[in-house]
Each structure stands twice: as C-alpha cells, then as structure tokens.
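Sharing a structure with you now.
Excluded from the complex is one protein chain; the other protein chains are retained at their positions.
Labels A, B and C are assigned to the chains in the order they are written; within every chain, residues are numbered from 1.
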Amino acid sequence: MSATVETLEAMERPPVSMGSRLEGELLEVSMGPQHPSTHGVFRMNVALEGEVVRKLKPVFGYLHRNHEKIGENVSYLGSMPYTDRLDYFCSMTNNWAYALSVEKLAGIEVPERAEYLRVILAELTRLQNHASLLGFLLNDMGAWGTPLMYAFREREKILDLFESLSGSRMMCDYMRFGGCRVDASREWLAYAKKIVDRFPRFVDELEQLIVGNEVVIARTQNVGNVSPELAVSAGITGPMLRACGVNYDVRKVDGYGFYPRFKFRIPLGEHGDTYDRLMMRVLEMGESVGILKQAFEQIPAGPIINPKVKIRAFRPPVGEAYGRIEAPKGELGFYLISDGGTNPYRYRVRPPSFINLTILEDMCLGHTVADVMVILGSIDIVMGEVDR
Amino acid sequence: MESLEEIKARIEAAVPGAKIDIVTNGGPSQQHSLRVDNEHACDVAKWLRDDPALRLDFCSNVTGVDWLDRTVKKTVKVKKVVDGEEKEVNETTEEKIPGHIEAVYHLYSMTHKHGPVIIRIRTSDRVENACLPSLTPIWRSAEFQEREIFDLYGVKFDGHPDLRRILMWDEFEDYPMRKDYREPDDYEYEPTPHDDVLERAKPYYTPRPQIDGAESIVEGSKPT
Amino acid sequence: MIGTGILKGMAVTARNFVGSYFDKERLITVQYPEERNPLPENYRNFPFLVYDGDDPQAGLRCVACKICEKECPPQCIYIVKSEDKKPDYMGKPQFYPKIFDIDVSVCMSCQICVEVCPFEAIKMDKEFELSRRERFDALLMRKDDLAKSNDYYRRISPTDAAQVDAKLAAAAEAAAKRKAAAPAASKPATPAASPAPTRASS
Partner (left out) sequence: MSEGIDEVLRSKLQQQGVWVSSMQELYNWGRKNSIWPLQFGLACCAIEMIATAASRYDIARFGGEVFRPSPRQADLMIVAGTVTKKMAPQIVRLYNQMADPKYVIAMGACAISGGPFKQGYNVLKGIDRYIPVDVYIPGCPPRPEALLHAFMELQRKIDEQKLSGANKAAHLDSEQPSEFPVPAFGKHDLEPPANPDVFHPPKLERV
C-alpha cells in the first residue's frame, strides 16, 4: 500500500501495527527541537516511508530572539555586542559584517592596520568554525566525541587568542566602526603566528582521520547531492555553494577588506554531495592558514581606529546600505536604513545558514533518516543565526 | 555593470507597461534602487534574472520595511518675484506619504559577479491590502525570507508556495516587527527599571493582578 | 584496501593518546578548582566601580552622570543621582550616585559602559565564580558590592590601570595649572599642592 500525501499537516497517521511492514506507509516523525544532533533547537517534521524520507519540513523559531527588533531599539554601537550572539561560533566575522555595513552607511574609512587585524581575526574564526564543524559532523556520523574533542582542543587555542585580545572567549565584541577596539601587541601576533604555523598539523591529522575512512566515505559520498542550478537559485552561499562547483566567494568578488592583497585559491567541489562539502572545509582551512601567514608578514604599524568616529551619539546620514562579507558559513549581510537618528530605522541580517536551509528538503528526499542528520550537519547551521 | 538608468530604460522596453522609479539613496553608500509596480514585478524580476547582460541569478537578501504614515517636509529654493524684484525664497512643501510596507530585494549575479541591483515593491496600505506578488517562483532563496516577512510584518505574498508563520507560533496574532507593535506586559521583576520599558507596554494590555494591586481592589469592594 | 582508512584513524587516536602525556600542544585537562588557567589581562566579566583612597563610598569616581545607564544595550544599570554634593576623597564637592545597581543576571559583559565613561569610574572585573542559589537579591549588585579600590584594579589589569592613572594625573595637573594661571584672588581657598602625582606613584 502506498499513500500519497499532499501536505504534511493534512496527512493522517496510518495505523502502525507490530506485524505490518512499514514500507509503503508514511509515518510522521517530529525531530527536534530537543534532539542530540540537530545542532541546537532545530525541528524537522519528516514523513517517512520505512526509513526513507518522503517529505521534510523544517520548523524554525525556537531560538527567535528578536535580534532585528532589538537592533532597531538600541544605538548603532549597542548592536555590536548583539551581533556576537548571532552566529556564536564566529563572533569576529559577525562584527566585521556589521561594522562594514555601518561604515558603508556612514562613509567611514578604516586604517590599514585595523583592516589587517580584521583579516587575521576573520581567518582565525574560519579555522575554528570549520574545525568544530568537522568535529560535530563526525559526531553525527557516529564517531562519538573523539574527533569533536580534537576539534575543540584546536578551537580552545584560538579562543585563547581571542580572549587575550578582546577579553572574551566567544563574545568578542571586538570591532568598532572605523577600526578595532584593542590593538594587538607584538607578543600576541607572535603567539598567533605560532598557533597558525602548527595548525596544518591538526588539519593533516583530521584529514587522515576522515579522508580515506571507509565509514565516512560510505556515509557521505553521493548523499545529499545539490545541482549547481538549484544552489544558485536557492541563494546557497559559502562552502556549500562551492561544493557544487560554483566559483563564488565574496572575498574575491567584492574584494572587501584587504583580501585582494592576499594570494589564495577558492577550493571547488565537483558533485555537490556531503563528502564534497566536508572536503571544502578541510581545504578552506588550508587556504586560511595561507592568508594568515601572509597577513602576519604584511601587517603594518599604525593606528587601529579612525579617530573621526564618535563613540557616543553616533548618527549616520540618512540613507541605506547593504554590506556583506564571506562568513565561514556563507554570505553574511547586514542591511541598514538610517533615518538620521542614533538607532537604525531598519536593521536586517541576511543569515547564511537560514537561507542555506532552503534546500534541506530537496537534499534529503530519498535518503534515510540517518542520512538526514549527516546532511544537516554538513550544511553547518547555527540556530542563533537561523532564527536570530 | 550598466547604470540604473540604462537598466530602467531596458526594462521598460522589454516589459511593456512596467512602471519603474529610481529611488535615490543620499547616503555615502550610494546604493540606489528601482521601485517596481506590483502588477509587473514578476515579469520584471524574470527579465532581470534572464537577461544575458545582467543575469541577476542570485537573490541575496529580502527585507521587509515598515513605513508608518509620515509627512516629508521639503524645502526648495524657488525664484519668485516679490515686490517686483526677483528673490530666492525658501518654499516648504509638505507631502503626506501614507503608511505602507515595502519589500526590498538585493540581487547579485553569480554568473557575471556583479551587483547589487536593488528592487523594491510596496503594499498599498498597512492593514487590508498588505499584499505583494511573491518572487519565490523566480528565486527560491526568497521562499523563507518572504515567509519571514509574512510572519513578522503581515504581508501576504500572492503565489508563494507555502505561506505560513515561520518564526512565531501559529496561534500568534500580532506582527511584531511592525513599528506600532506593542509587546505584552510581562515585566514583573525589573530591578533596573527604565520606565519607558514599563510604560510602553502598559496601555495596551490589561495589568496583571499580582503587580498592580488588584487584590486591594477586591478588598476594597468588600462590604465593610 | 578496505580497512586502511579505519586503521589510519586509529593511529591518529593512538598518537593523540600517547602525545597528550608529552606534548603541551595537546592541552591536557586543567584541574579546575585546584589549578587555574591564568586569566588574560584583557579578560572581562562584569563591571565594577573604582574608588580612590580608603573610603569606598567617598572615593567613588562615579559622579552619577548616567551615561552608562543610557548607553547600556541590555539596560542593566540603574542609577539614582544624589541631590546634594558630597566631598570626594580629595575634598572636592561632587555629585554621587545615591543608588547604583547592576543586574548581573542581565549584563552581557560588552564593556560599552567602560568605553563611554568619561570619568574612568567603571571598569571590568575578572571575577567569574558567581553562581548563586537565588536570583533576585544575590544577582543584583548594589553600590557596596560594586565598589572596589583602585589598588584592586591595578592588581587585576596593571597595564590599563597604569594608563588610566597616568591620564588622570595629567588631567589633574592640567587642572591645577589652569587654576594657578587664573587670578589667585578669585579663589583664595585653593588647595596648596596637587595630590594627583602622588597618587599616580603610589
């Protein structure tokens, strides 16, 4: 018996008895919001035929913290610490995206040293984000905590760097309009360089752990394929887009910061499956290490903040601006409308992981429930950003 | 990428009847946008996506913006003949703009790596006719973002495949991102009282008995 | 060959296991309550109020200007300004906060209050062991809980404190010069020596 279902909501649950075969009957399962591998409070309503996914509807909003409304009620500066809490793995890149948008809105120049510091911190963020993502992904595949522990160990080293520079492990609140808040000392840069120099050892280890591993290959290759056309139409960005073979990286396209001064390549995938997405992260970590090494060599001395920018009573001129950067998860944009006051009139975040979830259903159809977890893990979502 | 004026001229040639205004942005970012009328929004969007020179295949960001009723005062220097002499006189004109909700789409091209082209569509008012054409059939990335605008601003998108609340629960009735939304009064323990927070919520919801001394009212109504 | 990938993975695990005994890079466990990772100098947790001198109440640098209250993004500061002026530790009459509360159950450690304070009166503390069994009273920091001496500040963040001391000393010196340059007749009761440099050196 096979049932066709128009909408998940209209579906009646078929009677499931112990003796009946589950194939051909649809079973509705609500996964989440409390689920060990949904990466936070994410929920999916899944219709299963046996073990195969026939329909999947994501349900959001369990971490909807009204970021945009609060952003409209506090001053421009006051929103900066809130951006830390969007994608709480990558507070530095969130800071940068917001600072970049405000700088566009108000036409602020950033000193050279500050731009270099921003590049260094953004790439460090990318390293720790990708490392922890791989840890979580392997955790979802059943490797339990071991790779996650290794990933968090490396992450701790980078968090120590963040903490000694900005004062907080996760919520750095480091960037300001027209520059950065604290200058990095020579010792800090030397220490950071040391950590970055040793980082490839960890990447190699991780590569050994996953690249040739039969279990990983069996679980990821040809799972959750995305075609490049669908990815572009659905607005997928970041490593997930590049895994489909579309060469689009905001660092290259917009050339914000001082990225045009650095030599780096954009890794591209071929099949757009989970394995490619996973490898994209491994390869990007290597490129980030390259950028960081160049940045440590080139960083000039000088001021770190534009002295013309006021801290208090900062009022950008009337207008609007959309600024975007390549965050570790994809294109992170901020859209701000100023009415000349101290608060933005409209404050909008373009969250990459929210929009990357658009094609979750397309990727999961026809796969088993166990694969859904792996596919979801490879998208790299953080609920703080999905729901805001 | 060609200028907005050129794009406007080409749209008007390609989509007959489309009304396009260029909305200038006076800020330093200089991101000007195109306002498209609702009837032709889908055609214009399709043309923008498919035109070989533009190929705006990537809709990055969809935003709702709530504009309340407002009056814009414009001061223009006009040459007038006053007492037989030509003088420059400041003339203030007041323009009333009725409230509306706007949807802003930021478009980029992944093929040609250019952008952004910003298009805006607006509803005719904020209450009954808060309807807009959905651009999800053209760019799938608009699907969740338009749902979000429906949820938080209450704009109905015609042609959207799955228009439900996305962030708030289904029973919720308000549109919280609107500028005139008042949140429920549930500030009971506020040791750092900023009175505007407390005051803001009060007139819109009945006060809760525990905090506003309803008990004493009950006591007072007792026959003594 | 099937199985090599798994063996390689096992080798990585074994290398990590053995390595954790010899290699500091592999970050062994910190036995927390007994041994602690040193906190970096920039570390910040919750704000506190700096006072000069010995008396926590008279020496408060805060003059209740309420800028931090206004700028605090989550609105966790509550200040009531005094009606009268009281002499501060240097004897100069100043307004003072009659009430200064910080609700640390709301504070998000963003240190915007520190950045906007024009009087260097509020700084970030490093104390993080604040778990309590009760929320309402225990997590509302009153003025008395918040007041901490400048010596404490010098101890927890020496670099910043030295900068702040130098800045204040320079400001005091400039003020003293201005006063000296002004006609002495207008203000006969000028304090003789400027005490600021001694404070900076102490």
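As a working rule, a contact is a pair of C-beta atoms (placed from the backbone, for glycine too) under 8 Å apart; a residue touches a chain by one contact, two chains touch by 3 or more.
Since the structure is predicted, the reported quantities are computational estimates derived from the model, not experimental observations.
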Neighbouring shown chains of the undisplayed chain, as defined at the top: A, B, C
Of B:34, B:121, B:135 or B:167, the residue in touch with the unshown chain: B:167
Selected from C:9, C:59 or C:73 as touching the chain missing from the view: C:73
Touch residues of chain A, complete complex, unshown partner: 33-36, 40-41, 61-67, 69-70, 73, 81-82, 85, 88-89, 145, 148-149, 152-153, 155-156, 169-171, 383-384, 387
Sites on chain B contacted by the missing partner chain, in the whole complex: 167-174, 176, 181, 183-184, 186-191, 193, 197, 205, 208, 210
Touch residues of chain C, complete complex, unshown partner: 27-33, 36-37, 45-46, 73-75, 80, 98-99, 103-109, 128-139
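Following the convention adopted for this analysis, only the chains that are shown with their structure count from here on.
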Centroid distance [mean C-alpha coordinates] between chain B and chain A, Å: 27
Between chain C and chain A, distance of the C-alpha-averaged centres to the nearest whole Å: 33
Rounded Å distance between chain B and chain C, as computed from the means of their C-alpha atoms: 42
Overlap residues in chain C, where contacts from two or more other chains coincide: none
Chain B-facing residues of chain A, complex: 60-61, 64, 66, 68-69, 104-107, 230, 232-237, 246, 248, 253, 316-322, 324, 331, 333, 335, 337-338, 345-346, 348, 350, 354-355, 357-359, 387
Chain B contact footprint on chain C (complex, rising order): 75-78, 101-103, 106, 136, 140
Chain A contact footprint on chain B (complex, rising order): 25-29, 31, 57-61, 63, 65, 104, 106, 110, 113, 116, 118, 139-145, 152, 165-169, 176-177
